[in-house]
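All protein chains but one are shown at their positions in the complex.
Right after this comes chain A.
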Amino acid sequence: MYRSAAKRLLLLQSRVCNGHPQISGVRTLTIPNSPRFSSTSASSSQTFSDQSPNFPHQSHAQNPNFSDSASSASSSQSSGFESEDAPHHESRTSKGSPPRAQYQEEQARVLSASLRHVPNLGWTEAAMIAGAREAGVSPSIIGSFPRKEAALVEFFMDECLQLLMDRIDSEKDLRNLIPSERISKLVRIRLEMQAPFISKWPQALSIQAQPQNITTSFKQRAMLVDEIWHAAGDEASDVDWYAKRAALGAIYSTTEVYMLTDKSPDFHDTWTFLDGRVRDAFDLKKTFQEDFHVTPQRVVEFLQAKYLAEAVGAGMGSSLQGFMRRVFQG
């Protein structure tokens, strides 16, 4: 519940971010309220981009005269980026999400075929062309990804997150581990998915770091880190929330970079490094809690106790006695 709220927040933010940088002239025509999706599009404003498949007959039947369809089309314009990206995340984050449009299915098919060519060709248009050929779709489809290679990297990140979530659900022995071990295990599972692409991963990182891609890649990493914390059994929503995610984000990223130059068999050194960093973080957390977080209370308690003892022992006790005596005498 908390997790989904956080995700929604992230999605919302990204939506706001993505809305602006688009050129104002770029518009996507969406035919709203096609009957096929009307049941699923009840309330949320996010689902409109899922209705974009332009099934000719339906839209025709829906909008028999032109003025209607034009006004409704312009009222539901979205930037090209949004319509391409939003449903993608939607389908992963919410269960029982509405079906994707046909072109989105095709895009996903092309991207997953392209991933097979990445180890050879890198995160490039060449890999995407090869992928499209393999999927039996014209490579012209690549033009439908506004940020080309970034779409491939982002697709891979989403796929990995999905796989990770499946692993979390299926692996029972994760629950027997203590939190720190559970976290390093999860990070390891996730990073192992990148192992086949390790020679091309620096390229992916550089694509993710490009200004036009950074909002999406940051969002994806935030979602990943959040997912791991959630799987580690962290349900807290206090101030620590940010600190925890920042810390894990840092651990994940440094390990990811460490992995790039790790030549040890099965990335043995990387996992040692990872365990070390996670342990550091938990130690630090403990230190913080002992020294800073809990101490103010303790100091107060300690001081209270001390003052009381002093008060009783030295002045106040005797004056109280004197006071009582005077009362009884008087």
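The rule is short, and it goes like this: a residue touches a chain if its C-beta (ideal position, glycine included) is under 8 Å from a C-beta of that chain, and two chains touch if they have at least 3 such contacts; residues count from 1.
Rule of thumb we're sticking to: contacts and distances are computed from a predicted model.
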Exercise for review: Could you tell me which of "2-methoxy-6-polyprenyl-1,4-benzoquinol methylase, mitochondrial", "GTP-binding protein", "DNA repair protein rhp7 treble clef domain-containing protein" or "AP-3 complex subunit delta" is the UniProt name of the chain missing from the displayed complex?
Suggested key: "2-methoxy-6-polyprenyl-1,4-benzoquinol methylase, mitochondrial"
Point to revise | Omitted-chain contact residue, chosen from A:A108, A:V137, A:L177 or A:I198 | key: A:V137
Revision key, fill the gap. Against the hidden chain, chain A presents residues 23, 25-29, 31, 52-54, 56, 59-60, 63, 66, 69-70, 73-74, 80, 83, 101-103, 106, 110, 121, 124-126, 129-130, 132, 136-144
